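Showing just some of the chains, left in place.
Going by the order they are written in, the chains are A, B and C; count residues from 1 in each one.
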Amino acid sequence: MAEIGAQNDPIVGAHHKNNVKYQRDIDQFVNVIKGALQPISVPPADSYMSTLAPAAWSGPHGSKLLIPGYNPNQVPETNLRSSAVTRTVGGMATHWTCSSPKPHEEERVLNPIPAAELDQLLDRAADLLKVKTDQYDTSIRHRLVKKTLQDALGPDRGVDSLPLGVTRNTGNPEFVTWTATDTIFDKWSSDPRFTLLTESRVTELHADPSNTEAIGGALIRDLKSTNDDIYVKAKVYIVACGAVCTPQLLWNSNIRPDALGRYLTEQSLSFCQIVLTKKLVESIYNNPEFKEQVDEHLRKHPNDPLPIPYKDPEPQVLIPYKSATPWHVQVHRDAFSYGDVGPKADPRVVVDLRFFGKGEIVKENRVTFGENDAQDIYGMPQATFYVTRTADDADRDQRMMQDMTTVANVLGGFLPGSYPQFMEPGLALHITGTTRIGNDPATSVADANSRVHGFQNLFVGGNGCIPDATACNPTRTSMAIALKGAAAVLEVLKSKKA
Amino acid sequence: MAEIGAQNDPIVGAHHKNNVKYQRDIDQFVNVIKGALQPISVPPADSYMSTLAPAAWSGPHGSKLLIPGYNPNQVPETNLRSSAVTRTVGGMATHWTCSSPKPHEEERVLNPIPAAELDQLLDRAADLLKVKTDQYDTSIRHRLVKKTLQDALGPDRGVDSLPLGVTRNTGNPEFVTWTATDTIFDKWSSDPRFTLLTESRVTELHADPSNTEAIGGALIRDLKSTNDDIYVKAKVYIVACGAVCTPQLLWNSNIRPDALGRYLTEQSLSFCQIVLTKKLVESIYNNPEFKEQVDEHLRKHPNDPLPIPYKDPEPQVLIPYKSATPWHVQVHRDAFSYGDVGPKADPRVVVDLRFFGKGEIVKENRVTFGENDAQDIYGMPQATFYVTRTADDADRDQRMMQDMTTVANVLGGFLPGSYPQFMEPGLALHITGTTRIGNDPATSVADANSRVHGFQNLFVGGNGCIPDATACNPTRTSMAIALKGAAAVLEVLKSKKA
Amino acid sequence: MAEIGAQNDPIVGAHHKNNVKYQRDIDQFVNVIKGALQPISVPPADSYMSTLAPAAWSGPHGSKLLIPGYNPNQVPETNLRSSAVTRTVGGMATHWTCSSPKPHEEERVLNPIPAAELDQLLDRAADLLKVKTDQYDTSIRHRLVKKTLQDALGPDRGVDSLPLGVTRNTGNPEFVTWTATDTIFDKWSSDPRFTLLTESRVTELHADPSNTEAIGGALIRDLKSTNDDIYVKAKVYIVACGAVCTPQLLWNSNIRPDALGRYLTEQSLSFCQIVLTKKLVESIYNNPEFKEQVDEHLRKHPNDPLPIPYKDPEPQVLIPYKSATPWHVQVHRDAFSYGDVGPKADPRVVVDLRFFGKGEIVKENRVTFGENDAQDIYGMPQATFYVTRTADDADRDQRMMQDMTTVANVLGGFLPGSYPQFMEPGLALHITGTTRIGNDPATSVADANSRVHGFQNLFVGGNGCIPDATACNPTRTSMAIALKGAAAVLEVLKSKKA
């Protein structure tokens, strides 16, 4: 396994949020995420600074800052400006929220895997990700928020606990262990068959000269120590570098089916934070369900003006996608690359609202590579986005925003500075479709087994494989697809052995 | 070895800046540092938000936000507001700049180690830290900045290359390896005698019931998995948790000599960033010394308006402490928890100026612990600062600021937003004196061997041991002190064996 | 007539927004308003600046900035922080929006003036203020916004044109003339019976030594030229300095009935700005009602991407107070001390939403004067606020915010930076009740004739006279009250003559 990033934890692929430090001070984790996420396509900025000293060097008039890291081909209006990749072993393991709801039927209509099989695969994925909904049931805030929303929105909305890949520590229930790649491959570091190359760029795959339907080798560069290339041969090649770098590698290997990078969807994301109403907070005092916890807390901290233990776990509530309200909602408190609470508000009364809206599938919504020979800072063909939202998307987003403000006003008042707003395109980090699976090679990159059309031993993985417009978090779905793909990989390996 | 933080790298104690990702995009490393640094003493903020919805919960009138993580005992005016600790194995290995100049004689007048011996120890420390001054000699910018300052300031100022604990990679000279704890203890992970306990809080040391002059055991809590305590017995106990947490642990162990936490010094820090003058930049074109590099660059990038290769290493220049200008100066380009360049300026023409000013030694400048039973978020007695600068300090700082603006105007114009300014107290992260060594137990915590006065088997380490007012980076000095201490530890171990 | 401010226009009391300059560039008028509004009660700020040079002067530790202009007695939580006065002849004539709807019956239940009489007075006030609803009927945007809201909200909400004291210029219909004091008293500068003293502080009223029920004189200081006092004797004294300075002057004259400054109400204000939806904007092209205007515009400006003439008047739409939605709504585009559009948005597609919420009448909500001998910068007793919103107010505000987000989402998307938010208390500038009229001297300051209880020749005027909780703009109501008071004044004058 080759990874362009470094291994930033002694446990391969562990979730960084498992650190005690960050579970105690979640605001600080915001910086860790910011440090890990590298924007994909940043248009160059104007380099003119009107207050710079006249003697200081400045670029030619009208020039933009053209240095590595900026993409001169990117039009701002079609960019996914906040789209980012992590360059770390177990990449998502800094920013992944571990939210893993089962997608609604409308979010899986184009998937070539038969419905019943996909259903089973989604269940297996949930098992492997250790998805649970009861790990926050001891939390006062979780129960309060869930019940309040269930009462206010009625049963049709299906308000429930958010299914999360997380396990509360039994020895020390203050902390949890978030699911990450180490949850699934927990023995790889000790498995002699497994080799991890870090800070190594897979530059391109080479066709097998003796078989045009097979990959014969991979050119890999050791970026750090030597800057030298090595050549790796394998029976099967799996490319799973995220929804942008996976098609990037195929493109750089001259594997460029028409669908590559197309049919790209990204979710819209609206966000706000609220401070719970006084009414809700004061209802805690007299709620018999919370009495024991409140009493104990107030005994220890009689001057605390809040009836909420300092270590009360955060709320983790789901409002699922429904046909009438086709968006996915997380009502919780978590660290993202934004949304820290700051010094003025007691974080125990702050709740985050994140609404994810799906995007129609449009062939022209796409990512391209290497226009005008531009390269990214790793020397790979630079990705450029051409993504806009359709009129239907815009209407749906408008309804979603209206729904978010309604839900917010049920719970509390907007936290000043975190008012209801659409976030920058790409911030959901839920790009799909760029290597979508499907039965028709004209409109897909890989088949239902995630095998790239036209190749025997080349597979793709990740959210790029999802062929549908989804609103919920994509990881569970892409894992379901990968499970089927893994079985196909095993078949190849077996047949090769034979 | 027990460490309260997690091991955030597969190599114990490695410098995070060694990642390819951050050497290519140093601005992003700013976030990593921010994520790692945890402020020591944060006064509670006003919790009133004038634009919060009237229905939302708010604290009692006039209340401050009193939750874990804020220190109700801290007066803002005597705080070192930007003072921070890292809670990571090899803590400094995120933010350490690796600058390791030899301290001026005036920076080591109170050290109880004989001058000649200290000199040798400082040399040994430099060897162990792999301190070099030639690793940026291939850089156009480094040579340009150094020469410009040498010419402008004259020989008395001693402008030179900054001594750095860094080694340029031979295989791939684009990258360097920064010195960190792994540089010195490179074999510990494989040494069977070494055990590392991470996310484990050393709560207190217990006196040996049979010998009041010895420590008999350490109470350590496994913070993460079990929240249980273990009890560790050893022949020798070394406390080296930084200049604040080292006295914190002693204090919590009821070892509280009068000097503990006192005689605290912290350096003032003034900072600005400049954009090199057009004159200096254009002088590169015709400088025969740079010709080959410039030609090659312009061949590859004929449209680049700058004659500086994209991978030209940054400048790393020193203006050393002198009696007439008693401050330490770094003219360089580096990632701190502040000072990212942003999208408007080409980072190749930006240079950082950091001026560090010493602080007089005053007994009343101190850190206290556990006032009014306050605890930090790890459950240890909360540190509170009482630190101000004297009138002499203020005068010296004023002269230092004047010097900085003069040096800046030689090189270029201020980068808008990074104007010449004093940074918040504590930002230098160079606290010394809190466990100072000395011959007099009335005014010091440990002897010249770093052994705590009155104990046979208790040693301290770190910048807190430095008894002097310093302006330069303290690591090399505290390492010199530690080398002597290590010899004394070996003596104890040998004698115990016997 | 004595006025503490200067006469900032050659026409006494004219509205500054009548200037061509500001009607062409309304964003710039924001600055004029800011310059005119002087905050009433500003709590002192912390004076510690953590990055100030150590050599610079700083106040004692923990000190607040105690200089003229700051009120050391003000608690932030009960302040009306954005409450401000203008010190200009015709004060409101910078910031007055001229919105003059007729108050709903629920907004005039406590008024001692008989309902039918009050109704007539309100009509006369509208006549005098030249209130009209048809002056924006030529505007495309006005008609579009009004129609859209009428369709979306239904007839029960009563969406209509905002009644405004404004007259479109007949000679040049691009501009309008806003009503101000000059509209009513247009001949005063030429009336020999009228004398205006500017920059003259009315310090106090003195009782008539021969008649305890009469005022015998006013002490007035010429602030500018001489700082000398003059003494003015009159038959009738009318104090009309706004809802704060009117009770201030009474208090300073030792006229301090129990109700003075009490029963204070201020409206809550929620605000956002939206960018019209593409759908609405594009509907203009095909609307036959707009065809002629659009065609003409596009003929002149064929490259303009908008079908809206550059000089199309702004929308001015009202959603009136109703029992079910007890708040007053302005959907318009106007200059306040906030809400300029900035360079990124075409102002033609931006619409402001302002929702005003009433506040329950509570005796303890009050303004006090001269606590601890504090003075304002004019040497008068400093006003201090003790105002909070009740639980019912908070609930109503929450519903109002929900309504505002719903209305906003009908029209467009939030303008980034102008998200739905509550503004700082006091920003509505609609304080009432501080010199309320009523029949019971125990709970009011003046009688139904605005005559101060217990005095024959002392009258009060302004919003402070309003005894009700109102949501709509108060000017028309306070003018209605003043009309009745004026009649009573005439009676006194006649009787004196006799």
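Miscellaneous remarks
Please note the rule applied: a contact is a pair of C-beta atoms (placed from the backbone, for glycine too) under 8 Å apart; a residue touches a chain by one contact, two chains touch by 3 or more.
Please read all numbers here as calculations on a predicted model, not as lab measurements.
The complex is built from one repeated protein sequence; 3 chains are visible, and the structure file as a whole lists 4 copies.
We adopt the following convention: only the chains that are shown with their structure count from here on.
The chain with its C-alpha centre at the largest distance from the centre of subunit B is C. When every chain is represented by the mean of its C-alpha atoms, the one lying closest to the mean of all protein C-alpha atoms is A. Inter-chain spacing, taken between the CA centroids of subunit A and subunit C, is 49 Å.
Centre-to-centre separation between subunit B and subunit C, using Cα means, comes to 56 Å. Touching of two or more other chains is recorded for residues 277-278, 413-414, 416 of subunit A. Per the touch definition, subunit B reaches subunit A in the complex via residues 5-10, 12, 16, 19-21, 24-25, 28-32, 34-35, 38, 42, 44-49, 51-60, 63, 65-70, 87-88, 169, 171-172, 174-175, 199, 222-228, 274-281, 303-306, 310, 343-349, 377-378, 412-416. Every residue of subunit C that touches subunit B in the complex is listed here, in rising order: 46, 48, 50-55, 58, 61-62, 75-79, 81, 268, 389, 393-395, 397-398, 401, 421-425. Within the complex, the subunit A residues that touch subunit C are 277-278, 391, 394, 398, 401-402, 405-406, 409, 413-414, 416, 419-422.
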